[in-house]
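Omission of a single protein chain aside, the complex is shown with its protein chains in their original locations.
Here is chain A:
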Amino acid sequence: MSSEQTTASDEADEPTPVTTGAESVVRALENAGVEHLFGVQGGAIMPIYDALYDSEMTHLTMAHEQGAVHAADAYGAVDGDPGICLATSGPGATNLVTGIADADMDSDPVVALTGQVPTDFVGSDAFQETDTTGVTRPITKENYFADDPDSVGDTVGEAFAMANRGRQGPTLVDLPKDVSNGETDREPGPPRTPPTYVPAETADERAVGRAADALQQADRPVILAGGGVIRAEASEQLGEFAIEHEIPVVTTMPGIGAFPEDHELSLEWGGMHGTGYANMALTMTDCMFAVGTRFDDRLTGGVETFAPDAEIIHVDIDPAEISKNVEADFGLVGDARAVIKQFAAAMDRSPDTADWCERCTDWKQEYPLDYHIEEDAPVKPQFVVEAVDAATDDDTVVTTGVGQHQMWACQYWTFTQPRTWISSHGLGTMGYGVPAAIGARVAADDDQTVVCFDGDGSFLMTCQELTVAAREQMDITVFVLNNQFIGMVRQWQDGFFEGRRMASEYDWMPKFDAVAEAFGAEGFTIDDYDDVEGTIEEALDYEGPSVVDVRIAPEEDVFPMVPSGGDNGLFALRGEHL
């Protein structure tokens, strides 16, 4: 674009017509309102990058394609609209696989654009050829092989719309180089889903009426809020509904933030490492109003013992989720926000929950989340999480890796807003934290703080992405809760494998503060309780990426715990209960 044109008024700024498939791909992304892209270059995707040269969209070059897809995933989770990642064919595309599967499990909106060898070479085992659509078919909501420069823009638009509409999820478009390079003057239209894809908006009124009746008559009702509540922007409706009818709220782990954890009706989150009171309520309830959850086994434990007294009302945008894992007595298919509104209108009275709420409060007294501090002993990780929470605002975005640190982060942080807890739930991907913090940083408001709690093992899987944060001077703070163990594995070995700590002990760890500095980030260390507050303050104040190596009590375990497939009501409070 010439300088005369850029100085001309915005209205006069007619986009130049597209001439290639690649330009039409870029136009389609612009039509969808995309502002940021995360990716790694390579031969087969070069035409797309070339077309991006003239675009206003900003591109972050990541260190690894896994970083690109996790960043896009976290971007989508914070922003609400799909995050976009790009990779070249073959190894670039296969490096996306973990992140795509992760987005698929958590219904995160992501669009992956992959380069592919020219159409004539497809099927010939050409250099850097992989059957990308074949590899990603089971882990995408929908994927596409683009075979025509004229339609490739609309295909990308459709991929965007499919990732975004109904139950969100990852989509992928595989772009052969000849299609990207191919001539076309077809301008892509706005993003549109195919006519076969029409998610329900509202649920059947009569079914809503019957379910509302059941909830009104319940003695021990509980609301279970899943990640779908956040995705549907239904947190406010759900909160108002819970408060009006005085029904205690448990969230799933992906649902954290759907209801403020500092509200008296909040029982925080349930499942394997959820709170004792949440798990008691889930076990003893006689009517569960479950919204936007897929009843993952980390939440339910063994289904035989999950909410066995409860009639289950299940609201979900995806009909296939109803009665998939736990039979729903009332299945309501529709958008969570719309259905909660319908539900609120159908309730002509509130259930009488005074006694039940009191019991829930008693459980909070009996099973508080707590830990024991020993002076002159290494710092407890829970203390660090609480200290960072105290030092930051309510709208701080928290990302994590996977392991014990992830559980402490969500146990000891008080989440009060949706889209502030960003983690890998369904797939449990170690290494998610650092690239997710980068994606979250791009999506978050400038005055929002972004922190990452990582484990030493998890951090080492993707810490190279710090180079991106350093290059872009992104303000993120990573707390490596360094226990010199593959901690969660060590905990399971101690609990379920007679303490045979095969391959979980790290007798040598790099100096994480020095690692950070080598990558261009600021490094800090916390060794004892006296360091905690000051160092947290310093690291948070540092403008740019920083890493705090927190040397925590190495053998701290995560409790409460429901052993895999166990009974939520029988959660263990300490090792002897396992």
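By our rule, a contact is a pair of C-beta atoms (placed from the backbone, for glycine too) under 8 Å apart; a residue touches a chain by one contact, two chains touch by 3 or more; residues count from 1.
Keep in mind that, in the parts below, contacts and distances are computed from a predicted model.
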Problem - Omitted chain (choose from "Probable glycine cleavage system H protein", "Acetolactate synthase small subunit", "Pyruvate ferredoxin oxidoreductase" or "Monovalent cation/H(+) antiporter subunit G") - UniProt protein name - result: "Acetolactate synthase small subunit"
Problem - Residue of A:Pro319, A:Gly520 or A:Gly544 in touch with the missing chain, whole complex considered - result: A:Pro319
Practice task
Sort through A:Asp309, A:Asp352, A:Glu505 or A:Asp530 and give me the one touching the missing partner chain.
Solution key: A:Asp309
Handout entry: Residue among A:Gly276, A:Gly431 or A:Gly457 touching the omitted chain
Key = A:Gly276
Completion exercise
Of A:Pro91, A:Gly123 or A:Pro194, the residue that touches the missing chain is A:Pro194
Exercise for the section: Write down which of A:Glu142, A:Glu233 or A:Glu517 is the residue touching the left-out chain. Expected result: A:Glu142
Handout entry: Interface with the undisplayed chain - residues on chain A
Key = 133-134, 137-138, 142, 145, 162, 194-198, 276, 280, 283-284, 295, 300, 303-310, 318-320, 322-327, 329, 363, 366-372, 494, 499, 555, 559-560, 569-575, 577
